[in-house]
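The structure appears below as structure tokens.
Only a part of the assembly is drawn; its chains keep their places, and the rest are absent.
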Amino acid sequence: MKTGRLEAFSDGVLAIIITIMVFEIKAPEDASFESLKPVLPVFLTYVLSFVYLAIYWNNHHHLLHAVNQVNGKILWANLNLLFWLSLFPFVTGWMGENHFETNPTAMYGIVLFMAAFAFKILVHFVIKNEGKQSNVGKVYSNDKRLNISLLLYLIGISIAFIQPIISLVVYLVVALIWVVPDSRIEKTLKN
Amino acid sequence: MKTGRLEAFSDGVLAIIITIMVFEIKAPEDASFESLKPVLPVFLTYVLSFVYLAIYWNNHHHLLHAVNQVNGKILWANLNLLFWLSLFPFVTGWMGENHFETNPTAMYGIVLFMAAFAFKILVHFVIKNEGKQSNVGKVYSNDKRLNISLLLYLIGISIAFIQPIISLVVYLVVALIWVVPDSRIEKTLKN
């Protein structure tokens, strides 16, 4: 199997997740700006989740770009990643509607952690297939961001039981680590 | 008609079904872990349905990969398959919300059966078009998994009226039969 259809399917799923998540933001019944107030935490969570899914789409694209052939393990590792990403609308809604309380904020971090771990597994099988000397192998063996993210998620989850707002800051910091354009990957791919 | 647009449309429908199904998992109103408890059966059903749809996407891909030309019968057989798969979110929600009671569990099995039967019809028309000596003809005439699955679904549906949990085990067993990578198909296609 070539990567074409896997990419198209993943893109479809990511596009749907990123879009339907907005449906967790329910239009208030009356027209006052006051009535938008309880919607604000859901909106902010939506922004955070939107950025995360955009990062995953971007990283996923970079990763699969370097893949020449898809085997069964890569296929299921990819589906595993999509599964955890598909839980974003649920945890986004739960955390937003409960105004960043402890449990939903910890749960949000758990899904972030599982998605990042699923991405790590996908990277593992891709490198196994392409070889450590391949472009993708070189890029990811030098990239510590994935491990740092996993560690930060664990910290964020733990802190949620003390002060959930700090967890959100941690989740935001991880997002910022990834938004910064990854010049190294582009350089390596160009060689 | 070539298979390109049929594949793209089917992929789109499958990506949407697999993703919007998550909306059956409704975020609980309060923030306690206790409130997640009634959500758990819906979540587990979602996992099962996710795996099933992933299997169908995979098998559908393998099947259409071997097709050179699409005629009207293949087109409608494919739409028939998509129709039964589109009922997954409904039965997933019904079974999950009713905590695996008899009727919803039997109904879930009926939709699984109808989807598998629709796939069998699709295989039939594809082989008729490509010939029994084609790759797809050779692969599927030796593959007994489809018939075994249909039989197991019938058993699962019947058992639901005695002990629905055993039905779930049966449905899970069928899923596992298909998740195991199908080395034979890959071998045959390579020749």
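Labels A and B are assigned to the chains in the order they are written; within every chain, residues are numbered from 1.
Assume contacts are C-beta pairs under 8 Å (C-beta built on N, C-alpha and C of every residue); 3 or more make two chains touch, one makes a residue touch a chain.
Treat the numbers as computed from the prediction; the structure is a model and nothing was measured.
Participant: Beyond the 2 chains sitting in the coordinates, how many copies does the whole assembly comprise in total?
Facilitator: Here the complete homo-oligomer in the file comprises 4 chains.
Note that in this section only the chains that are shown with their structure count from here on.
Participant: Rotation angle, chain A onto chain B: superpose the C-alpha atoms of these two copies and give the value as a multiple of 5 degrees.
Facilitator: Angle of rotation between the two copies: 90 degrees.
Participant: At what distance in angstrom does the C-alpha mean of chain B lie from that of chain A?
Facilitator: 27
Participant: Within their complex, state which residues of chain A touch chain B.
Facilitator: Going by the criterion above, the answer is residues 1, 5, 8-9, 12-13, 16-17, 20, 23-24, 71-73, 75-76, 79, 82-83, 86-87, 89-90, 93-94, 97-98, 101-104.
Participant: Under the definition above, what is the set of chain B residues touching chain A in their complex?
Facilitator: Residue list for chain B touching chain A: 7-8, 11-12, 14-16, 18-20, 22-23, 25, 27-33, 47, 50, 54, 57-58, 61, 65, 179, 181-182.
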